[in-house]
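The complex appears here minus one protein chain, its other protein chains still in place.
Let's turn to chain A:
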């Protein structure tokens, strides 16, 4: 059964308003450290946004990809959300290895 949240997610994904993209043209080229402009040119990603920032990051800002780039659909555009990283660089807001939930699952 699809709950309210999941149904909303499916609808948003279909309308390209929301949802996460795992496979997309150019994904394999997004490794190491790239500039924002390079990342956009090399892949189907339409735009890069920086969390808690009013405007998009300049094209020459370095993106530490962690070899893990998962854009989302937003406003009909394939959008990579990023956050500030060390040394004035930025990195995808989705990290490859989130801290596992620390509950006792035994």
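Structure notes:
Rule of thumb we're sticking to: a residue touches a chain if its C-beta (ideal position, glycine included) is under 8 Å from a C-beta of that chain, and two chains touch if they have at least 3 such contacts; residues count from 1.
By definition in this document, contacts and distances are computed from a predicted model.
From the set "OB-fold domain-containing protein", "Histidinol-phosphatase", "Phosphoenolpyruvate-protein phosphotransferase" or "Sugar ABC transporter permease", the protein name that UniProt assigns to the chain left out of the figure is "Histidinol-phosphatase".
Set against the missing chain, the residues A:42, A:61 or A:85 yield one that touches it, A:85.
Seen from chain A, the chain kept out of the figure touches residues 3, 5-6, 8-9, 12, 18, 20, 51-52, 54, 81, 83-87, 91, 93-95, 98-99, 101-106.
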